[in-house]
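Removed: one protein chain of the complex. Kept in place: all other protein chains.
Order as written gives the chain letters A, B and C; numbering starts at 1 within each chain.
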Amino acid sequence: MIGAAVIGMGYWGPNLARNFATADGAQLVMLCDKDRRRLEKISRQYPAAQVTDQVAEVLENKKVDLVAIATPVHTHYQLARQALTAGKHVLVEKPLTGNVAEAEELVDLAAKHGRVLMVDHTFIYHPAVEKIRDLIKRGELGDICYYDSVRINLGLFQHDISVLWDLAPHDASIMEHIIGKPVRWVQAAGARHAGQPVESMAYVTVQFEDNILGHMHVNWLSPVKVRQIIVGGSKRMLVYDDNLVTEKVKIYDRGVELHSIEGIHQAMVQYRMGDMYAPAISTDEALRRAVQHLLYCIREGKSPLTDGAAGLRVVRILDGAQRSIANGERIML
Amino acid sequence: MIGAAVIGMGYWGPNLARNFATADGAQLVMLCDKDRRRLEKISRQYPAAQVTDQVAEVLENKKVDLVAIATPVHTHYQLARQALTAGKHVLVEKPLTGNVAEAEELVDLAAKHGRVLMVDHTFIYHPAVEKIRDLIKRGELGDICYYDSVRINLGLFQHDISVLWDLAPHDASIMEHIIGKPVRWVQAAGARHAGQPVESMAYVTVQFEDNILGHMHVNWLSPVKVRQIIVGGSKRMLVYDDNLVTEKVKIYDRGVELHSIEGIHQAMVQYRMGDMYAPAISTDEALRRAVQHLLYCIREGKSPLTDGAAGLRVVRILDGAQRSIANGERIML
Amino acid sequence: MIGAAVIGMGYWGPNLARNFATADGAQLVMLCDKDRRRLEKISRQYPAAQVTDQVAEVLENKKVDLVAIATPVHTHYQLARQALTAGKHVLVEKPLTGNVAEAEELVDLAAKHGRVLMVDHTFIYHPAVEKIRDLIKRGELGDICYYDSVRINLGLFQHDISVLWDLAPHDASIMEHIIGKPVRWVQAAGARHAGQPVESMAYVTVQFEDNILGHMHVNWLSPVKVRQIIVGGSKRMLVYDDNLVTEKVKIYDRGVELHSIEGIHQAMVQYRMGDMYAPAISTDEALRRAVQHLLYCIREGKSPLTDGAAGLRVVRILDGAQRSIANGERIML
Partner (left out) sequence: MIGAAVIGMGYWGPNLARNFATADGAQLVMLCDKDRRRLEKISRQYPAAQVTDQVAEVLENKKVDLVAIATPVHTHYQLARQALTAGKHVLVEKPLTGNVAEAEELVDLAAKHGRVLMVDHTFIYHPAVEKIRDLIKRGELGDICYYDSVRINLGLFQHDISVLWDLAPHDASIMEHIIGKPVRWVQAAGARHAGQPVESMAYVTVQFEDNILGHMHVNWLSPVKVRQIIVGGSKRMLVYDDNLVTEKVKIYDRGVELHSIEGIHQAMVQYRMGDMYAPAISTDEALRRAVQHLLYCIREGKSPLTDGAAGLRVVRILDGAQRSIANGERIML
């Protein structure tokens, strides 16, 4: 039985608490937040869990094997460092940290202490993303040409981080996971609105090896909610629309082929307009799967799909994008 | 009665011929193409028009007041120059030219000869775009924050020009027209596929004065056809989906407002989720309106909405994007 | 403070419990179910409420002013009768009863004992339906011409009642409420599938006074989920799509007008294709509003919108439809 503590009872923490409370092989041992009212409220739901407003109590608690951190981004590094140093396994809400140096240090620290460090890139455990990765691994799309995502809606404005660090971690992690190749450069632009000190919209282009182009549009100021990813492959293409309740992923047997024709200077471009199909996709909760994966990795001494290294790769993309927004340059990674 | 000639009987030329043949105040005088079979075919539809495979015959014909050019982009400059020099009014299919210098020269030439030079940025005459411009002019959206467009589909690959010069002129012209402010810089990225020598997808970011961000995604390799423009304003926002048969333009009374609250460090962000409405929009053909506007401008000696200067502004954006794709830099305009 | 008991802890009962537990002016006093495991589970959520598997205990409890019945349809009559006789106010899940005679008796009984009898036709309290009723009352649609609803999806098959008595109460109540006129006749057809003894799909046509036609398509065997209502009016028309998260109700300024033209035998039919708008609609929970309305009616001695008489009118429509399915005749009501 793995004892779990959750630090941070804001928006995401209660979801973590619920999953640790119900997952096989885990026990929800402690809940921590600075705000006593939040603690009281959550305590009623999980009377068996100890509550505290002192992080130190969590770290000193011998029954706590695993610390899940769901606090503001700027506190991730400090809390994760303390937890790893105290010999705990650590789950950190995305993004891992707000800068590259901190992320690198956490990766090293986890290795040094032999502890699991997992970033809660929840979408990686979403059945739809898993289906997409499987399709790509089996070669159903052929060679990947591009990844295009749009993740826009009205609000919620965050005060401490920009839309880039709030929404783009989702797409950066999915994109990086699906493509599975090194990033060459990042280029981005953004804008601030409503008097806010951080970007409320951003466009981020990422070039991977083999000339694969990735692009993310994240926006807190859109009148409509869009959650759409298009992946273009040399054989097939897919669209993942997370707004849909069913048929979230559609695979199109469509493409373009180049044919050289003797005696004709211009090559012929041929279109293939074949069937579309939408595979049945499990309705399992992504976070539930993430937590199960984490528990499995702790028990078996494995590295999670979204380990510290994966979290670091995402932070590098975000950091590159942030710098590119500022200086207008293509940032080599 | 204004005598019109159309050069180029490929995809777009027959549409121009049809509109000049039926527009009040115009007469379709000549049709010109290098391909005699095309001429024969179109001649059956317009038996009253003279046909020729010699541009010179068009330019020498005294009954021709106006030359409409619907040929490959790299021929626009030469043909337009000759026509203006011959004292003809000129309509050029978009984009005006393939580079800035040629566009500048054509603008000068039209001024020097006192002839109307209009670029066929057809969308500017689309009732939906006209409605959007009117809404913005009346202040219904407040201050414009951003313009975001997605114009993607499968094919048709062009051999001589990239997707940037093929599809982005539409959005560059609409965006530039709607925002009505000078461009500060352009930044872009693109990729080539299927062994083609030109980009089949591109992302272009444009910053206008007053920190207004524009973005265009153009793509010939998308499994689905998307024709969507979002305009974010400080008061309202709109979505224009050209794929829809009705309700193409939807205006959302939604937004974000920043409120400072005394004694509280963090400002409060408030969301407004009001009504949506979709104004009735005329089903008039955009090209028909464009041709009528051109004839009006010739008769009245006015400058068209999409005159040479507007065409040049679009070419500057495309040219900047092309350079940014190549060198990864933010190109100041 | 009105003391509430909920009988039946299946699918809907817990929703009632939650709302009585949190509504101002109410106190959740008792929870009743035959199944002790269900009671234990719900008891953990509402430790302050007494639990029992004996209905008699509920009826004898002096602190219980109001009994909410969320049990299988065939038990509604007996339970409601006992509760009213015991001097309790009663809320019954839809439909009120499985036949007309029982519904009539309950209406009489409530009157006799001076107690509030309300049917939980939840949709009547849905902000979207309230908006529609208001629009119609203000004359925005003109005279109502027709009401058409489609409520179809895959499952959930009920064992004791047909799709007619399971899904059609929603539409029968909305339709009857919105139109507000007496029903003249009902005509229906249905089919049974998968070896079930009850209809899994049905089409019900209802003619109201003034030649207003209503129609309901209910189906447990549809591959897609549809929740759509169209209301045609002489001035405007509306579509209510409950599957949408936002813009659930759209009002179309569209219609047909007949113009007699002198000297022409055929009258001219003219179409009006005006604006569409989607009013902002509250996201309040319908059941929450229903419960608040019930508490208000109990306190003030008012008759609820969905009182016994309204529930009886719905049962009459369903009963007529059931008979028409069987004998193929138009049933006069």
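Note that in this section a contact is a pair of C-beta atoms (placed from the backbone, for glycine too) under 8 Å apart; a residue touches a chain by one contact, two chains touch by 3 or more.
Please read these numbers as outputs of a predicted model, since none were measured by experiment.
Of the candidate positions C:Arg38, C:Lys94 or C:Arg254, contact with the hidden chain is made by C:Arg254.
Here one chain is not drawn; of A:Ala56, A:Ala101, A:Ala280 or A:Met332, the residue touching it is A:Ala280.
Of the options C:Asn19, C:Ser173, C:Gln187 or C:Gln322, the residue whose C-beta touches the omitted chain is C:Gln187. In the complete complex, the residue from C:Ser222, C:Thr246 or C:Gln292 that touches the missing chain is C:Ser222. For chain A, the residues touching the chain absent from view are 246-247, 253, 273-280.
Interface residues of chain C with the unshown chain, by the touch rule above, are 145-146, 148, 150, 152, 154-155, 157, 159, 185, 187, 189-196, 200-201, 203, 205, 207, 211-213, 215, 217, 219-224, 230, 232, 234, 237-239, 250, 252, 254-258, 266-267, 269, 271, 273, 276, 328-330.
We take it that only the chains that are shown with their structure count from here on.
Centrality annotation: A (chain centre taken as mean Cα position, compared with the mean over all protein Cα atoms).
Ranking every chain by how far its Cα centroid lies from the centroid of chain C, the top place goes to B.
Inter-chain spacing, taken between the CA centroids of chain A and chain C, is 43 Å. A straight line joining the Cα centres of chain B and chain C is 53 Å long.
Once the centre of each chain is set as its mean CA position, chain A and chain B turn out to be 38 Å apart. Under the contact definition stated at the top, the residues of chain B that touch 2 or more other chains are 273.
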